[in-house]
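Moving on to subunit A:
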Amino acid sequence: QANDTLAKIKSSGKVVMGVRESSPPLSYTLGDGKYTGYHVELCQNILKSIAPGAAVEYTPVTSANRIPLVQNGTVDIECGSTTNNATRQKDVSFALTTYVTEVRTAVKSTSKIKSIADLEGKTVATTTGTTSVALLRKHKRGADIKFTEVYGKDHADSFLLLESGRADAFVMDDNLLAGLIAGSKNPKDFVIVGETLNVEPIAIMVRKDDPAFKKAVDDYIRAAIKSGELNKLYTKWFLSPIPPKNTSVNLAMGSVLAGLMKNPSDAPAEEFNK
Partner candidate 1 sequence: MALDWSIFCADTIERQVQANCLGFGRDQTYLGWLIEAWGQTVLVAVLSLCVALVIGTVIGVLRTLPNNVHGHPSRLARLANVWVEFFRNIPLLVQVILWYHVVPVVFPVFADTPKLLLVVMGLGFFTSSRIAEQVRTGIQALPRGQRYAGMALGFSTWQTYRYVLLPMAFRIIVPPLTSESMNIFKNSSVAFAVSITELTFFAQQAGEETSRGIEVYLAVTLLYVISAFAINRIMAAIEKRVRVPGFVASTGGGH
Partner candidate 2 sequence: MIEIKEVSKWYGPVQVLNHCSVSINKGDVVVVCGPSGSGKSTLIKTVNALEPFQQGEIFVDGVPLHDPKTNLPKLRSRVGMVFQHFELFPHLSVTENLTIAQVKVLGRSLDEAKARGLKMLDRVGLMAHKDKFPGQLSGGQQQRVAIARALSMDPIVMLFDEPTSALDPEMVGEVLDVMVNLAKEGMTMMVVTHEMGFARKVASRVIFIDVGGRILEDCSKDDFFGNLEARQPRTKDFLNKILAH
């Protein structure tokens, strides 16, 4: 296994970026093989700097397959919406946290659900292969509430379940929820409610045991934070209208991420939820 990604990029002249199909605004497709989003653009900038001249090849990944793909070398750098947690750190490495998401609940505006407690007897959607599945399980036991889970094969599917009323709530990272709502037919029909189930640092994912590559990525991120580049990217993707429909996600930077901007870290989620 090539554990020296930089050398591999140099010798092959190309770098494979793992991207998501529908994780706006972090990483999503515009069709026609074009990918874009906060993390995608950030990665593009990173690669331009650390591997100048290398051709970037985009490989779409799913929640379920992204980790094996980074492990097995199909993907060199995954720029999606992957939570950095301790379990995963056994298999892969994460760059410095560039986004912090709070797992929350999206419901219809007309719904009476205001918090987790209101989920009793309801149907809750989430996406196969995400941390939210395990999280839901945990909460179900901890709070001793009973609800039915349904699983979409991707975020868009899960959202469709909510939209068509087959699920009463959709538990997922708030940025994804906001992105999906912004992209929906009638964004006003949905709201994000309730307490934060989990705080999750989202980061760019790279192969384990390749400190040189990780360092190169981290260094760039650190510099970007300093220079204000990251802030500009945040504003562009979270606070301004974005393609394809030119609506805005409208999600101001939370306190945790703001803290991390001062004090960059690659600590796993467990550190945040003690």
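Inclusion criterion for the candidates: all candidates are chains of the complex that A comes from, given by their letters.
Criterion: contacts are C-beta pairs under 8 Å (C-beta built on N, C-alpha and C of every residue); 3 or more make two chains touch, one makes a residue touch a chain; residues count from 1.
None of the values given here were measured: they were computed from a predicted structure.
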Task: Which of 1 or 2 touches subunit A - same complex, any copy - done: 1
Task: Complex interface listing, subunit A residues touching candidate 1 - done: 63-64, 67-68, 87-88, 90-91, 128-129, 133-134, 137-138, 141, 150-153, 157, 160-161, 164, 166
